[in-house]
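Here the complex is missing one protein chain, while the rest keep their positions.
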Amino acid sequence: MLKLLYFASLRETLGSAREDLELPTGIDTIAQLRAHLASRGGSWQVFATSKSLRAAVNQAMAGGDAPVKAGDEVAFFPPVTGG
Amino acid sequence: MLKLLYFASLRETLGSAREDLELPTGIDTIAQLRAHLASRGGSWQVFATSKSLRAAVNQAMAGGDAPVKAGDEVAFFPPVTGG
Amino acid sequence: MNEVSVQEADFDVGAETVALSAGDDGAGAVATFVGLVRGEGIRAMSLEHYPGMTEKALAEIVEQARQRWQLRRVRIIHRVGRLLPGDRIVFVGVSSSHRHDAFAACEFIMDYLKTRAPFWKKEETDAGARWVDARESDDTAAARWEGAD
Partner (left out) sequence: MNEVSVQEADFDVGAETVALSAGDDGAGAVATFVGLVRGEGIRAMSLEHYPGMTEKALAEIVEQARQRWQLRRVRIIHRVGRLLPGDRIVFVGVSSSHRHDAFAACEFIMDYLKTRAPFWKKEETDAGARWVDARESDDTAAARWEGAD
């Protein structure tokens, strides 16, 4: 199981703040996870179309090559705007 | 008449905080004034020997070439150490 | 004392600044920064964050600053929730023996916080609500520390 979190404008676009995902076979990286989520269609296509979307694995920033595995906490969000 | 002020370690070296000086003929610049003061001898030779001594004319930093004239307020002091 | 706080409540700028040097007579320099909500046609601003990751990201930024400069105390407070124009958003304070280290670390922490800590701002305007876009100038500001000092 993967804990997925969505923040800020992405959360509003998807209409979802979190979900628990049974990690499908063959998905080992952030990039593959993004492609999987985009394949849901509709507003989820943002995972394919948005270039600025950021990801974190277990609360640390992660690139597309970053590995994901069962038990991880994975978050997606737009570029940060604090301070 | 020239109003002369001495600050900090220079004041202690000279044993004087201020004096009113009748400006001698031929003294038109800070450098000439320094030479005049040094000619008093004793502790006043610091005006000839110290390279770090700074000057201000009418409360603005001034170099050796800066003109001095009757009525001016001239100050001498070591490099500043505030803040 | 906790170096990093993420909270809805306002903070006491004077008390936080004084605490950076209190009882430490080796602290010759304290640099602070306060970020505030600007008006500019904004009625309010809501700050969202990623609880857990935020605190880790800020602690990591403090750690990087400590590796770059000789610092004594560091304090970061970042508010979340709904804020009004003029309200304080963030406090960063650094104490050091010497002023250059305090200034540099304080600005470094702000630049990194702006680009690496998971906060998001949503503005309420007369025309409705909108998420604030990230600014390229913030990326540029953070990038200039790479290889510097």
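Should a chain be cited, it is by its letter among A, B and C, assigned in written order, with residues numbered from 1 in that chain.
Convention: contacts are C-beta pairs under 8 Å (C-beta built on N, C-alpha and C of every residue); 3 or more make two chains touch, one makes a residue touch a chain.
Owing to the predicted nature of the structure, the values given are computational and were not obtained by experimental measurement.
Chemist: What are the shown chains that the left-out chain touches?
Modeler: So, spelled out: the chain left out of view touches B, C.
Chemist: Give me the subunit C residues in contact with the hidden chain, please.
Modeler: Residue positions of subunit C that touch the missing chain: 12-15, 17-18, 21, 23-40, 85-86, 97, 99-100, 102-103, 106-107, 110, 141.
Chemist: Across the whole complex, list the residues on subunit B that are touched by the chain not included here.
Modeler: Contact residues on subunit B toward the absent chain are 5, 7-9, 52, 56, 59-61, 75, 77-83.
As a working rule, only the chains that are shown with their structure count from here on.
Chemist: Could you work out how far the Cα centre of subunit A sits from that of subunit B, in whole Å?
Modeler: 72
Chemist: Which integer distance in Å separates the CA centroid of subunit A from that of subunit C?
Modeler: 26
Chemist: Centre to centre, by mean C-alpha position, how many angstrom separate subunit B and subunit C?
Modeler: 48
Chemist: Specify, in ascending order, the residues of subunit C that touch 2 or more different other chains.
Modeler: Residues: none.
Chemist: Can you list the residues of subunit B that touch 2 or more other chains?
Modeler: none
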